[in-house]
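What you see is the complex with one protein chain gone and the rest in place.
Moving on to chain A:
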Amino acid sequence: MPRECITIQAGQCGNQIGCKFWESALREHAAAAGNQGAVFDDALSSFFRNVDTRYKPPREIKPRGGNTPILSLKARAVLIDMEEGVVNQLLKGQLSDLFDKKQYITDNSGSGNNWAQGHEFYGPKYSESILEKIRHEAESCESLQSFFMLHSLGGGTGSGVGTYILELLDDNYPKVYRFCTSIFPSAEDDHVVTSPYNSLLSTAKLAEHADCVLPVENQALIDIIRKRESLDARLEAGQRLPSSITSKGSKAIQGKSFDQMNGIAANLLLHLTSSMRFEGPLNVDLNEITTNLVPYPRLHFLVSSIAPLSTSGRLVQRPQSINQIFTEVLSRDNQLMKASPSSYTYLACAFLMRGNFCTITDLNQNVSRIQQRLHMVHWNTEGFKTGLCHQPPLDSPLSLLCLANNTCIGSRFASMKESFSKLYKRKVYVHHYTEYMDPGVFEDSCCQVDDLIAEYAALEVLRPPDTVQRLKSVLSNI
């Protein structure tokens, strides 16, 4: 009886990451099956359906006792895009068999990088159809646990339609967790002028309707790739290269790099869900992540970092020790977001380890070591959640995912608000938005994000009270 996850990919970026994710997931499960050949077991069933396509309509095959043969795998996913290009490419490519007709929605004209067009026009237009497709997926699940939303916040479809779908899910499936992997636009290489509007409007919705958000910044991914490339080049050449190659001047992002960036984001999802899909001595489910890392309902934005980082799926060169990996995962270079959590306060932190030879003691020892270095909020000085899964990832014998609920996000939102205000002060491009929505929505979203920033800031400066009130036992008088 597996806990299924339905992935919802919205917009160009969302679909591209999704594509990468499905590819890697299949390879991981194939590697886990090893020589015995793959069977459709509970692990696979959390992300895939098994159908017999000889029948019309195709008949569902449930996992039973772990020996069910795989006939035809279909991903538990719904793909949405307001332009046809990306989805069509996906359907023509290697993964075309994973999706059937009932799983995608496309339109022609795109959302014009306009959140309002996505949220107020395309959203309602396709809401019936979207709900229908989600219902179809949900019905084939025995026990649906969560929805994964993959989208970017800078554009129109991913941000607008994506957040609209989030609201639909909140209304129709309130008990199912809603996890979002949201790509925040990068400061340097951002070609979309309206992205500050789109990101802020989406963030307000995410704060209200998502259960957990894993923000990923394009800039962080770009830096990781550049660093990795230069490191690989040095390792291959076996010599120190002149520093010009490692310069941080902005280069145009090439196609190959986009692929690598999507790969890193897909890795995040794979590590997050590894405990649900594979065996381990200390499993961490998605609902455990929310229970442990979200102390207040709206503060559910987690900074993620992965060690070791790989970009092209090549084996990581240096074998690493567990201690080294822990130190690495806390470095800024391994984060998927440009922020400095070490200068701010940690509210809670989770470490999810994957690998064969790590034991719970290693994890605990490292957590105790790290505890002293991090600044934790006073009521949660031991706020660490640990998880251990025995199945290693594809490219390395050991990997560690760190999810931190840290007040540095507040400062990130503050800078997002600043870019928003710069445009909004002069009401630039606002008329495109007011075509579809009420201008009050801007003000409301602004207020919501302000509240969020204030909540984080309050926790940042929080000092422990002098006395904590305790109940007094009546027996103490005896």
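Observations on the model:
One rule holds for everything that comes next: contacts are C-beta pairs under 8 Å (C-beta built on N, C-alpha and C of every residue); 3 or more make two chains touch, one makes a residue touch a chain; residues count from 1.
Throughout what follows, contacts and distances are computed from a predicted model.
Missing chain, UniProt name from the options "Large ribosomal subunit protein uL18m", "Tubulin delta chain", "Centromere protein I-like" or "Dolichol-phosphate mannosyltransferase subunit 1": "Tubulin delta chain".
Across A:293, A:307, A:353 or A:453, the residue that sits in touch with the chain not pictured is A:293. Considering the full assembly, A:142 is the residue among A:60, A:97 or A:142 that touches the omitted chain.
Touching the omitted chain from chain A are residues 1-3, 42, 142-143, 145, 279, 281-283, 285-288, 290-297, 348, 359-362, 364, 367-368, 371, 378-380, 382-386, 462, 464-465, 468-476, 478.
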